[in-house]
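In what follows, a structure is listed as structure tokens, so that the remarks can point back to it.
Note that one protein chain of the assembly has been removed; the remaining protein chains are unaltered in position.
And now, chain A:
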Amino acid sequence: MRRRTGLVFVAPALALFAVFVLYPMVTAFSYAFFHWQGTSRGGFAGVENFATLFTRAPFTTDLPQALLHNVLFFVGTMLIQNTFGLTIAYLLYSRPRSRRVLQTLYAMPYLVSPIVIGYLWTLLLSPTFGPVNTLLTRIGLDSWALPWLGDPKTALWVVILVSVWQWIGFPVLLYGAALGGVPEELTEAARVDGATNRQAFFKITLPLLVPAIGTVSVLTFIFAMEAFALPYAFGGSTGNPAGSTDFVSLLFYRTAFDSGATDAIGSSSALATLLFLIIFGGAYAATSVLRRHERRITA
């Protein structure tokens, strides 16, 4: 009876979810398996659209490059954002009086749209009129006044660092909450036994934070693999300059909406499906590893 009542309450949300998410999702999956002429569906294509992604230009060159950039974006974001995020969260945790204000300040940039952030930083980093290069030149660091977004060697790093700048508040909040869940008596007991602060952090707090780090890592992975707005604001749909900030989502956008190809829906659906599988597969693998780790430390 209680189960049935519960279902009644869940039904409206479930219906909306089914109509607006599940149904379009399943139909869109199916598009990848058909031939297309514009928006008219043709015959069954099997895995032909998927084969196209690995055999036909521009996918043969653009897809591996874009995927590599997604992976580099993930690795860069993981290392920088999460390291700094954890450090800041730990420092804030030991300063309860200023914690709330600083947490809010760190979280503020992610309240702004990534498109706005991208355009803002594009203006700041402009080699022609940007204040960053003007400042560097004025203080005698001319050699540092680089075309930040115009050189493939620096452009991807700019995307990573600005993304870190925007989203650093997110791991700060999550790690802050996780730190609050670490039982204080454990670290106190360790200190009574003679452990230093450093030992207490690395031997007790950090191992207990691993599940939270794992959760943040998986969310960062999802975020990095589907990155679109910030790279689009920085390098347009083609990942300027010379494809150095190209991402899989940008390639999907170009294929679906910018190309003159009449079979764009088929190949772009196949690309979207592939990206879905990568994201889901990666997230599933990572959570499995996490689960094993949790079992070990809770055993």
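Quick note on the criterion: contacts are C-beta pairs under 8 Å (C-beta built on N, C-alpha and C of every residue); 3 or more make two chains touch, one makes a residue touch a chain; residues count from 1.
We take it that contacts and distances are computed from a predicted model.
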Chain not present in the shown complex, as UniProt names it (candidates "Transcriptional regulator", "ABC transporter substrate-binding protein", "Cytochrome c556" or "CoA transferase subunit B"):
"ABC transporter substrate-binding protein"
I'm checking contacts with the chain that's been left out. Which of A:161, A:195 or A:283 qualifies?
A:283
Taking the entire complex into account, which one of A:164, A:178 or A:200 touches the absent chain?
A:178
Residues in chain A touching the chain absent from view
21, 24-25, 27-29, 31, 37-40, 56-58, 62, 122, 126-129, 146-152, 174, 177-183, 208-212, 214-215, 218-219, 222, 226, 236, 238, 240-243, 249, 252, 254-262, 264-265, 268-269, 272-273, 275-277, 279-280, 282-284, 287, 290-291, 294, 297-299
